[in-house]
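All protein chains of the complex are present and in place, except for one that has been dropped.
For chain A:
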């Protein structure tokens, strides 16, 4: 299994529009990220929830997918991007995953609300490569914490009792 620092970041993209999904997927792949693209907040939560199931069981660690960042459209039928943001931030297991919101509408109150309620960035559509370049610091922050945490992480991965933390570079509380 690849050492954490060298492995590609995995981004979960959420957008109900086929073209925009294709576009964001291409932008992310061009930036060397691994991508899973889904068409709704519900499917996004299923994908993330599936990770938890794998994690909680003593299943082979190599099966699970670690989502490093979620990028979601704001305007979607059913669960909006904001709804998804709130569900993620209110989940003990998912709340530390950085979330970025995209929207075709430039509405300051909407943007502020998203940023205040946990979104790391808000991109206006159409999303550009220059926007995707802004994601790296958020991803690096989650991965490159002080060495002491890395050492602990390596120990945790090796531990046989299946209690590794969700983000292996966090301090266990």
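Heads up, the rule we're going with is that a residue touches a chain if its C-beta (ideal position, glycine included) is under 8 Å from a C-beta of that chain, and two chains touch if they have at least 3 such contacts; residues count from 1.
Convention: contacts and distances are computed from a predicted model.
Entry comment: the absent subunit's protein name, as recorded by UniProt, is "Histidine-containing phosphotransfer protein", drawn from "Inositol-1-monophosphatase", "CDAN1-interacting nuclease 1", "Sodium/hydrogen exchanger" or "Histidine-containing phosphotransfer protein".
Across the entire complex, the residue among A:27, A:45 or A:84 in touch with the chain not shown is A:27. Residues of chain A in contact with the chain left out of this view: 17-20, 22-23, 26-27, 29-30, 75, 104, 125-126, 128-129.
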